[in-house]
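Below you'll find the structure I mean.
One protein chain omitted, others in place.
Moving on, here comes subunit A:
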Amino acid sequence: MREPSSSVPNAYWRPIDADGFHTAIQCFDICNKVITAVDNSFGLATRETQYGEGVEEALDGNQEEEPSTFQPEDLSSAEWYHQVQERIRRKQLRAMFEPLGSSQNRENTFQAFHSLNRPVSSSELTLSALMAAGAHLGAHRSRSRPTFLPYVYGRRANIDIIDLDQTLAMFRRAANFLRLLTTKGGTVLWVGTEVDMVKRAAKKASDRVGVHSFHISDKWMRGIFTNASALIGPEVREGDYLPDAAVFLNPRMNLGALRECHGAMVPTIGIIDSDTDPRIVTYAIPANDESPRAVELISGVLSVAAREGVTEWQAIRAREKAQKARRVKEWEQRQAQQQMGPPEE
């Protein structure tokens, strides 16, 4: 393992702080030229009035340190250092100019990962949001399933278009079910298999709920509901280990798992596309199961609903605990008073 070359002078190669920017004055020196150019172009006052005197001192002090005739022994380290310098310079420039331009920036513009990381509450979910995510785009007409017909709005461009009015209503029903379930202390199992984006969405949803939440991302172990002691171990025998609900993000690929859920009487929620029979799950959400944005949107909002229920459950438990503690304390006080009372009289 090669150590960073000791022949490189320490002043040239500065360690980078954990917060990601050079605290070294080199940054100011690099940007100095840009700031001067900006000042000159805008006809602004000197640097002192804008940035204070500390900068002047620092810049003056830096003149000696900057090596002008540096010959790096190690080509790749120097090349890397220059790359890093360039990147930092560009970041500084961006940070400097961002507040001067348009008010639209990366933070308030939609990015692809927002559907996964920034879900909304089910009461805030709108039809246009579903449509923007492509939830209305069903499967090709050749794969159209007759039992899905009630949820089809029409057909366009050789695909079935899903009726989002119904989707929204059925989605809210499923979300309310999850919320009520977790309010009562119920457990939820998130299942997303075979497809990367579905696996990610399932894990993210489970992590978001946090408490009383499980997930399966890779493989459904057959018999996990009916024969768990053989798969996991004897510790499972104590009590009922089944989840109170199972959410399937791609039920079409998990028919065996759904069969097990049905046999074990675990209610299921599933995203049903137009090529799938909606009767295979308990609470069907007719929507596109092939688009990452649609799946992430639906799983995100469902997880938010479950999380709300969990928060409520925790609040109720905390309240009950506090009440119980108060009652115990009052009883103890009464006991103490009774003991102390008679001798005083």
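Everything below uses one rule, namely that a contact is a pair of C-beta atoms (placed from the backbone, for glycine too) under 8 Å apart; a residue touches a chain by one contact, two chains touch by 3 or more; residues count from 1.
Heads up, the rule we're going with is that contacts and distances are computed from a predicted model.
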item: Omitted chain (choose from "glutathione transferase", "SSU ribosomal protein S9P", "Roadblock/LAMTOR2 domain-containing protein" or "Aldehyde dehydrogenase") - UniProt protein name; value: "SSU ribosomal protein S9P"
item: Given A:149, A:255, A:315 or A:328, the one touching the chain that is not displayed; value: A:149
item: Chain not shown: contacting residue from A:122, A:182, A:206 or A:254; value: A:206
item: From A:129, A:197 or A:236, residue that would touch the chain that is not displayed; value: A:236
item: Touch list for subunit A against the chain that is not drawn; value: 1-4, 13, 15-20, 75-77, 79-80, 83-84, 87-88, 91, 141, 144, 146-147, 149-150, 152-155, 160, 163, 170, 173, 187, 189, 203, 206-207, 212-219, 221, 224-229, 231-232, 236-243, 262-265, 278-279, 282-284
